[in-house]
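Report on the structure given below.
All protein chains but one are shown at their positions in the complex.
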Amino acid sequence: KPAFFDWLCRMGDNALVLGHRTSEWCGHGPVLEEDIALANTALDLIGHTQLWLGLAGEVEGRGRDADQLAYLRDAAQFRNLLLVELPNGDMGVTLMREFLFDAWHHACLSWLIAHSQSPRVAEIAAKAIKEVTYHLERASDLVVRLGDGSGESHARMQAAVDLLWPYTGEMFKSDAIEAELVKAGIVPASETLRETWERTVSEIFEEATLDMPEDGYSHLGGKQGRHTEHLGFILAEMQFLQRAYPGASW
Amino acid sequence: KPAFFDWLCRMGDNALVLGHRTSEWCGHGPVLEEDIALANTALDLIGHTQLWLGLAGEVEGRGRDADQLAYLRDAAQFRNLLLVELPNGDMGVTLMREFLFDAWHHACLSWLIAHSQSPRVAEIAAKAIKEVTYHLERASDLVVRLGDGSGESHARMQAAVDLLWPYTGEMFKSDAIEAELVKAGIVPASETLRETWERTVSEIFEEATLDMPEDGYSHLGGKQGRHTEHLGFILAEMQFLQRAYPGASW
Amino acid sequence: MSQEEIAFQERVDRGEKIEPKEWMPEGYRKTLIRQIGQHAHSEIVGQLPEGNWITRAPTLERKAILLAKVQDEAGHGLYLYSAAETLGVSRDELLEKLHSGEMKYSSIFNYPTLNWADMGAVGWLVDGAAIMNQVPLQRTSYGPYSRAMIRICKEESFHQRQGYAVMMKMAFGTPEQKEMAQDALNRFWFPALMMFGPSDKDSVHSAQSMAWKIKINTNDELRQKFVNETVPQAEYLGLTIPDENLVWNEEKQGYDFSEPDWSEFFEVIKGNGPCNRERLGARVKAWTDGAWFRDGLSAYAEKAAARRAAIVAAE
Partner (left out) sequence: MSQEEIAFQERVDRGEKIEPKEWMPEGYRKTLIRQIGQHAHSEIVGQLPEGNWITRAPTLERKAILLAKVQDEAGHGLYLYSAAETLGVSRDELLEKLHSGEMKYSSIFNYPTLNWADMGAVGWLVDGAAIMNQVPLQRTSYGPYSRAMIRICKEESFHQRQGYAVMMKMAFGTPEQKEMAQDALNRFWFPALMMFGPSDKDSVHSAQSMAWKIKINTNDELRQKFVNETVPQAEYLGLTIPDENLVWNEEKQGYDFSEPDWSEFFEVIKGNGPCNRERLGARVKAWTDGAWFRDGLSAYAEKAAARRAAIVAAE
């Protein structure tokens, strides 16, 4: 049960933190259509956060709801991938991160729908996958168009790949908490998602004329609560009102 | 007494917020000597914060100490000038802001030492002025050297002046709270400091070959708690630990 | 008036809609472009004051509502630029004029959002005033504009209700929350009144615009209507409108109230509002930083078109 809680926080925190980063673009996008699409993506992710952290709170059974989990845990209790907390960089980095994450997210949700022994988990995954399918299509399309676009857009997209690649390995790295849930048939072993992910990524990169880096060093730790220095600043901002006015109703 | 508390917060919050902005440069300065000088300036300002807010807490008489005032008030309770909460910009903006503020700060402290009917206020001013004199000398020197430096450094310094000028009028704008204390002989009327300030600024600008803008529209409100959108973000970061772990001892 | 102009005016008077390809006076076209363009700009600049609180929204639900709202505003911008495009001006041309300062956006967005209750006040007062302006425009003479306004008004009134809901939470919340609500009302009341523009007595364009049904009511009529509707809402919230002269006038069956400080209004229009530099700066920066993105997409579109042409040629 603590393992299940932990895993649900991983899912919820990915959505929450990526939603936060995405929402930072609101009103600052390169074209109006992007302003709309980015706000929409952030909105979907906040919706997923409510579902995953809501279930996490139920599983934990200590009366914490999704808001309390989102707003009253400090960085070391967060379980998101390092990838999603990195600064937005330019729109190339933001889109590439979105694409690399979506490709994993889609594979993960697909497995959960098809195989999870937890009906609640399968149900949330089924709700989320519709939106994530759209996110993945949109991100793939833009990666292709910008990768195979102008000289500058190609260079920026390749720089984004090279910057983010060392943070992708964490998606496929198992640990004891996951192993427990894999045994129970609730979640996929992380490494089993790699093949689908790599297929998606290599297909899109080929079309986008982008090089896939060699696998090298991977930055790890997010799933265990060891984050980058960025997460603390995200939370200081996100949690301010709940921290400053404890118990108020909004 | 509420007026006195309010005025002491103005002094303390100026030091706190400018100290915060200055400290953001730590480790990111253009030369090592600047790293040292900026850290030192920030350190001095935090020291002044402790003195002013410490006295504010005593005057208020509700048991709040300097830390509680610094860490547990929200933006609308802050009384600093808008000038000090503006983003750092480049080093030109940071130095110009420092100079414009120091010139006022020095004039204000000088008055307090010579005339304030509150011995406690005069005593704090006497402590602070040594450091502020040094800040003003340093900032003046750099404004001159950069203003009369290269074409680019001149252009950046002039751009900094033009950006910051509309925020200087607030330093010389009185209100009812101040009027009460002026009557009691504790503080100077804001407008009386303008002459000294303008003399300092115009002398240095002349040497620096910088143009003094026409007086135009002034942004107001900081002294009454109506701030820019920037202050909320400063406080979210600054106050995180005190807000997240209430009552802990550090 | 030429024959064409007379015929045109008769159509407008009969309540017919003017459609894009139909003849219209040059002044009508120009006034519409200015008005629709300015409205479109207001929608996209209007993302910023509320966008300022998205990352700090106090609950996940509030965050989602705010995101949806900001997204709607961008969507409204899109409808309106499309409506303007039917008059022969491209979105990029209009944006260029926004960025250069040649065209304006609503001054209200040059005020800062300083506490969470501002998310309520913006919805309640700013969207409220906008709706008051826009509802009559559903009956405007230009077809595409009228249809855009119908769509927009539906969403705006939803936003206004959401804003009022935030206000209720704050006004009926803790003492600190109530204080924030009052502070928000204090700061937004007069700027909201200014949204209707100065008294029409001083406006030269109004008469012609009203004849063309581009403008339906006078500024003063709408302002009075807004005050009449808003005061009881503030009373329900237990908040005080920051106007000592506000009083019910039995005779006119409406409130008497103080004029806003029009010198402030003109200062803000001149660029001296609290946030003019930040707001326009943010949009210009977004546009400039996004140049490579737009260029990249264009380059791809050209390549793709060339590839398709090559395939067609080979067949």
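In order of appearance the chains are A, B and C, and numbering begins at 1 in each one.
Heads up, the rule we're going with is that contacts are C-beta pairs under 8 Å (C-beta built on N, C-alpha and C of every residue); 3 or more make two chains touch, one makes a residue touch a chain.
These figures come from a predicted structure and were not determined experimentally.
Q: Can you list the shown chains that the absent chain is in touch with?
A: Counting the whole assembly, the omitted chain is in touch with A, B.
Q: Using the touch definition from the top, which of B:146, B:164, B:177 or B:231 touches the missing chain?
A: Touching the chain that is not displayed is residue B:146.
Q: Tell me which of A:75, A:93, A:160 or A:234 is the one touching the absent chain.
A: Residue touching the chain left out of view: A:75.
Q: May I ask you to list the residues on chain A that touch the chain which is not drawn?
A: For chain A, the residues touching the absent chain are 74-76, 166, 216-217, 219, 221, 226-229, 232, 236.
Q: Provide the residue numbers of chain B that touch the chain removed from this figure.
A: These residues of chain B touch the chain that is not shown: 16, 20, 23-24, 26-36, 39-40, 42-43, 46-47, 49-50, 53, 66-67, 70-71, 90-92, 144-146, 148-150, 152-154, 156, 237-238, 240-242, 245, 247-250.
Note that in this section only the chains that are shown with their structure count from here on.
Q: Based on which chains are in contact, what kind of graph results: line, ring, star, complete or other?
A: Contact pattern: complete, every chain touching every other.
Q: For which pair of chains is the number of C-beta contacts greatest?
A: A-C
Q: Using CA atom averages as chain centres, what separation in Å is found between chain A and chain B?
A: 42
Q: In chain B, what residues contact two or more other chains?
A: In chain B, residues 74, 232, 236 touch at least two other chains, as defined above.
Q: Name the residues of chain C that each touch 2 or more other chains.
A: Where chain C meets two or more other chains at a single residue, that happens at 56, 176.
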